[in-house]
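What you see is the complex with one protein chain gone and the rest in place.
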Amino acid sequence: MSELDAKVLSDMKQRVWQANLALAKAGLVVLTWGNASEINRELGLIVIKPSGVPYETMTADQMVVTDLAGNLLDQDSLRPSSDLPTHVYLYQHFTEVSGIVHTHSKYAVMWAQSGRNIPPYGTTHADTFYGPIPCTRQLTQSEVEAAYERDTGKVIVECFEKNALDPLAVPGVLTIGHGPFTWGATVSKAVENAVVLDEVAHMALFTELLNNDRPVLPSYMLDKHYFRKHGANAYYGQK
Amino acid sequence: MSELDAKVLSDMKQRVWQANLALAKAGLVVLTWGNASEINRELGLIVIKPSGVPYETMTADQMVVTDLAGNLLDQDSLRPSSDLPTHVYLYQHFTEVSGIVHTHSKYAVMWAQSGRNIPPYGTTHADTFYGPIPCTRQLTQSEVEAAYERDTGKVIVECFEKNALDPLAVPGVLTIGHGPFTWGATVSKAVENAVVLDEVAHMALFTELLNNDRPVLPSYMLDKHYFRKHGANAYYGQK
Amino acid sequence: MSELDAKVLSDMKQRVWQANLALAKAGLVVLTWGNASEINRELGLIVIKPSGVPYETMTADQMVVTDLAGNLLDQDSLRPSSDLPTHVYLYQHFTEVSGIVHTHSKYAVMWAQSGRNIPPYGTTHADTFYGPIPCTRQLTQSEVEAAYERDTGKVIVECFEKNALDPLAVPGVLTIGHGPFTWGATVSKAVENAVVLDEVAHMALFTELLNNDRPVLPSYMLDKHYFRKHGANAYYGQK
Partner (left out) sequence: MSELDAKVLSDMKQRVWQANLALAKAGLVVLTWGNASEINRELGLIVIKPSGVPYETMTADQMVVTDLAGNLLDQDSLRPSSDLPTHVYLYQHFTEVSGIVHTHSKYAVMWAQSGRNIPPYGTTHADTFYGPIPCTRQLTQSEVEAAYERDTGKVIVECFEKNALDPLAVPGVLTIGHGPFTWGATVSKAVENAVVLDEVAHMALFTELLNNDRPVLPSYMLDKHYFRKHGANAYYGQK
């Protein structure tokens, strides 16, 4: 590996490490229940959190490096997150995505356990997610027994294809009975989307308690808020 | 600008900056979802938070200065909060208001998303809000597409006029499907009212869960608590 | 005042000040919504928090001293908490009580706003409150207009007399539409009871959501847990 590539890889490890710490700091992670990864398609590298390592002692050097198929590049490294095959599958099919996050953040998990999509009840939702946040179908017994983590990726991609969803316009999903995956053009954007998803899940939960008629945001409001922040005509934030 | 006016403006920037930090510290702001502003009608100045700048690195100097119509006074300044036109419209119509705050604080948003006014269930509410905290009507598609942020101000003012509400007696509102705006005679009072609104929204949410009959405070209790803290006969706090 | 009495008074101010800070630290107080007091019946003194003073800058010296009827002993002192007449009335009728706390802690307020007693659903409740935590009746308009704060004390005492409750066995109450008062043999015990009341209110709220049949603790369990901690046969804690 060239000196330049080594520097790129070292920076990836730093970002992935910091993304994992940011998840914990945002209150989205209990114990070791979360992981973040980043891909560099040109160099053929994925960097992901090691499995089951406490956040307090985790270092950037411990981040695990694999090729684009998820094979370890250094046999002396720690074991990667057990969810690595899900990340790999998503990177293969969501080609504009460069960072992925998985957590068991509580409000998102409540929706995932209920098996329901999160409806777009407000602009906080629409600012980041252009439409409902979908919940996948249940994996079959043979899928679970044969290749559970890879097929978790498969049902996510299937869900997006069936519903003709753009992964960057709806940068997250609920896997039924399990929890959220979010992603983005960078790993820090994937972390931000994990924060938004849990907040939106919390707000939607009790919106329904207040109003059984469940008013969804009009589509022109969804458009307004989403495109105020995204695309060529966005005018939120600094240039 | 005279040396004296420059000092006044510098103090405004300090207060607006600190108001924004206070919102974050009170737990009302996730990511960059909030903004605070102050007006000085004599000098013809509005100071408001820049758009999408992280709270950790934000400085008082980055606060954006506009005239009373919302035009930038310094073309090199950062972009103002995208909600500036709402603030401008409110300052034009609520002439006793000198500070405005907008957040996506979660309990207030739940009520805004449910499309309901918050009923005055208790004295915590009555100490600050003299009656229900109203929720605006939905903006029409043409309002949203033509001048969304300005017309957000318009529906707020319309809501207060229709219901003959005094903006200082009911210093806050829910914009439907969106979230709360609060205000006050100073920007720090507007922040305080944002804190109260979210707390009252939380209390009201679960009051309803405990009691379907939803007992509202008797009007003489509303009077007692509101006027214990406001107006000529107030006796709460220090002289 | 003798040197000895001055020392006793100075210690009271310290304890009352620290009790108020403890309420804020326990998360029971938003803004300035809370107050604690202590009585010394021998010296004829009550010490109470000043009204509307921010917790961050409050000092022990600012605590306000009154006689047993609530009259200021030092005309230069700050104004006492506006709830002083409630404290005075309670001290006059609950003669074993030496410390009183009032807050707007959120879960207790939800029950107060719902107008309901908190049923003893579990041992956490029974360890401190020997039976339901009662909610007072609504004050009449003439009570509110004539002597609101004193008559808040009156309806509390009336509620305890009507239900033949021992104030030390049920060391707290909900004032309808308002919030909790708690008390104890010391002001720090009154603070502890405020913490317990809010925690028990939170637990009871969602116990009901989980089970509509609302199982109340059997009376022999209530006895066991209460008397494990209180009275001659208590065996919890150190000797």
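Points to keep in mind about this one:
Each chain gets a letter, A, B and C, in the order it is written, and its residues are counted from 1.
Keep this in mind: contacts are C-beta pairs under 8 Å (C-beta built on N, C-alpha and C of every residue); 3 or more make two chains touch, one makes a residue touch a chain.
Model, not experiment: these values are computed from the prediction.
The chain we do not see here touches A, C in the full complex.
Summary of contacts with the chain left out: across C:Leu4, C:Ala164 or C:Leu210, the touching residue is C:Leu210. Annotation: of A:Met12, A:Val47, A:Leu139 or A:Val200, A:Leu139 touches the absent chain (contact as defined above). Residues of chain C that touch the chain left out of the display are 121-124, 192, 195-196, 199, 202-204, 206-207, 209-211, 215, 217-218, 220-221, 224, 228, 235-239. Considering the complete assembly, chain A touches the hidden chain via residues 30-31, 33, 50-53, 78-79, 82, 104, 106-107, 109-116, 138-139, 141, 144-145, 148, 177-179, 205, 208-209.
Note that in this section only the chains that are shown with their structure count from here on.
Taken chain by chain, the contacts run in an open path, each chain touching the next and the two ends left apart.
A rotation of 90 degrees, rounded to a multiple of 5, brings the CA atoms of chain A into register with those of chain B. For this pair, chain A with chain B, the centres built from the Cα atoms lie 33 Å apart. Separation between the centroids of chain A and chain C, computed from CA atoms only, is 47 Å. Counting partners per residue, chain A has no residue that reaches two or more other chains.
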